[in-house]
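Quick notes on the structure that follows.
One protein chain omitted, others in place.
And then chain A:
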Amino acid sequence: MKRRDWLPALGQYAALLPFVLVAAFPLLWTFSVAISEDPSHMWHFPQSLWPHEPGLMWFSRVQAEIPIGRYLFNSLGISLGITIFSTLLAIPCGYALSQIPFRGSNALFMLLLLTLMLPSELAIIPNFLTFSRLGLVDSYVAVVLPGLASAFGAFLMRQAFQDLPQDILDAARVDGASEWQLLWRVALPQCRAMVSALAIFSFVQSWNDYLWPAVILKDRLKVPLSVGIFNDLTGPFSTSTSMVMAAIIVAALPVLIAFACTQRYFLGGDESAAAQRSAIGDN
């Protein structure tokens, strides 16, 4: 680094400091409380920001008293189910919207865009009534089904297929490939980056979803992590802050690790920018 660069760099880091404090302080505190076997300092500032008598005692308490493995397993199953099936449904839909001309194509696309801008939470009550009619309350089918037709996914895949070079597709058509073969053998391999971006976004979103599974699932052992941990930590175990914090770390760690491995999809590259921009109503 050249000498004249030092000063602005220092200024930049200094200006970042307050943001870092606000963003990092809750997580840092959580972590330090969770690994402190001695909880007496946890409400003292700033001593609470570093661990006292570090150890894993609270983690073993969590393991013994909260069925966290079961919650993790449920979360994994639900999120994988939603991610795989919603991506598989969105791909042909996006392909048809972008590559096959048909009447009403534009209107349908506008409809998808429109629903993206409406609060999806509004669907909770009607969907609950639908499933209670079908007798499917408290079933995994009911948790997964409403998340499968993702307008966001169809939209994203349409944009990806739209940007493909038309010559390649036409050449394959001339060679006699059916549209179905074209989609999976020619078009999709070129959109792999977008498919993975979509899959990661849907996984994170379904992993973090709280409200719908909380409404539709009744059995404590069926709920995903986001619901189970919230019910347990604000209910029976809320009095032991150390244990709450240890449970939080266990719940957050898989997500943070997954995020660290895939962060280029969130923080850089064209797919992420496109996906973020169009993630209307998806935060």
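Note that in this section a contact is a pair of C-beta atoms (placed from the backbone, for glycine too) under 8 Å apart; a residue touches a chain by one contact, two chains touch by 3 or more; residues count from 1.
Keep in mind that, in the parts below, contacts and distances are computed from a predicted model.
Chemist: For the chain omitted from this view, which of "Sugar ABC transporter permease", "ABC-2 type transport system ATP-binding protein", "NADH-quinone oxidoreductase subunit M" or "Peptidoglycan-associated lipoprotein" is its UniProt protein name?
Modeler: Not shown, but named in UniProt as "Sugar ABC transporter permease".
Chemist: Tell me which residue among A:Met57, A:Leu136, A:Val186 or A:Val255 touches the hidden chain in the full complex.
Modeler: Only one of A:Met57, A:Leu136, A:Val186 or A:Val255 touches the chain omitted from view, namely A:Val255.
Chemist: Thinking of the whole complex, not just what is shown, which of A:Leu118, A:Ile168 or A:Leu221 touches the missing chain?
Modeler: Only one of A:Leu118, A:Ile168 or A:Leu221 touches the chain omitted from view, namely A:Leu118.
Chemist: Tell me which stretches of chain A touch the chain missing from the display.
Modeler: Touch with the absent chain occurs at residues 9, 12-13, 15-16, 19-20, 22-24, 26-27, 29-30, 42-45, 48, 89-90, 92-93, 95-97, 99-103, 105-106, 108-110, 112-115, 117-130, 132, 145-146, 148-149, 151, 154, 159, 173, 179-180, 183, 204, 207-208, 210-211, 215, 225-227, 229-230, 233-234, 241, 244-245, 248, 251-252, 255-256, 259-260, 263, 266-267, 272-274, 276-278, 280-281, 283.
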